[in-house]
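Omission of a single protein chain aside, the complex is shown with its protein chains in their original locations.
Here is chain A:
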Amino acid sequence: MVPTFSLRVPAEASHLNTVIEKVAAFLKAEDVAERHSHRICLSLDEVLSNIIEHGAPQSLKRRDGFMEVVVAVHEDRIVTTVVDDGTSFNPLLMRDPDVSSGLDDRDIGGLGIHLIRKLSSAVRYERADGVNRLTFENAIGS
């Protein structure tokens, strides 16, 4: 059986750190190397922060949505899936920031999704049944 962590919380900022701490503890218990755990927790931080900040339509006063995190530790890779019922949003369609430009031309935004792309070996997005589902994989081969 594949060791799996799963947690569903309200899409609110107060839950962000709890989720990340629990995922970090799970990965440590599964003997995942610190550098992989760091990449996964950072990517997760970026995805969840986006959902909390942008997931609700502007017109809604209350969010009332959820976000769900599933982390599965396979032999050669770790697969992390984040599901939320916020506004339809495919981060993979965002233009990547030009990370080679100098200080004057550097944009302040867009770095979060760039980090997820760079720190993962694969990223997928799908919208179905009214939810966003973002999956990123981290290879952990020797």
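Here, a contact is a pair of C-beta atoms (placed from the backbone, for glycine too) under 8 Å apart; a residue touches a chain by one contact, two chains touch by 3 or more; residues count from 1.
Note that contacts and distances are computed from a predicted model.
With the options "Branched-chain amino acid ABC transporter permease", "Anti-sigma factor antagonist", "Two-component response regulator" or "Multiple resistance and pH homeostasis protein C" in hand, the undepicted chain maps to the protein name "Anti-sigma factor antagonist" (source: UniProt). Shown as candidates are A:38, A:54, A:74 or A:127; the residue that touches the absent chain is A:38. The omitted chain makes contact with just one of the residues A:6, A:49 or A:90: A:49. Residues 13, 16-17, 34-35, 38, 41-42, 45-46, 49, 53, 99-104, 106, 108-109, 111-112, 114-115, 118-119 of chain A touch the missing chain (whole complex, contact as defined above).
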